[in-house]
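My structure is below; once you've seen it, I'll send some questions.
Every protein chain of the complex appears in place save one, which is left out.
Our next item is chain A:
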Amino acid sequence: MTQYVTEKDVRDMAAYARVGLDERELVQMTEDLNSIIDTLQPIRQFNLEGVEPTFHPIGSLSNVMREDEEQPSFTQDEALANAPKQQDGSFLIPAILGGGDA
């Protein structure tokens, strides 16, 4: 079978997609992706010259704006209710700057 992606490619894509993969998963994923991408080849074999793309089934779609009026929304507590970690009414995350020991 044609190799479309290498293990290194998959590792890079996983890093980009922020999905950790262990070594065993990396091997399996590389094999699976090559097999799936192989089934996608028909898409490259059509004569599509001059065919306009359809990015969305509702072609006439335009942006919908509502009147700028106050409407009910979540309270701060409701918005935070599903947060894995929170502190002082805010989402709590690990350090994003510096050495990470802050």
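Please note the rule applied: contacts are C-beta pairs under 8 Å (C-beta built on N, C-alpha and C of every residue); 3 or more make two chains touch, one makes a residue touch a chain; residues count from 1.
Keep this in mind: contacts and distances are computed from a predicted model.
K.L.:
Between "Tetratricopeptide repeat protein", "NADH dehydrogenase subunit E", "Glutamyl-tRNA(Gln) amidotransferase subunit A" or "ABC transporter permease", choose the name on the UniProt record of the chain that's been left out.
P.N.:
Going by its UniProt entry, the chain not pictured is "Glutamyl-tRNA(Gln) amidotransferase subunit A".
K.L.:
Tell me which stretches of chain A touch the chain missing from the display.
P.N.:
4-5, 9-10, 13-21, 25, 28-29, 32-33, 35-44, 46, 48, 51-58, 61, 63-64, 66, 74, 78-79, 81-85, 91, 93-96, 100-101
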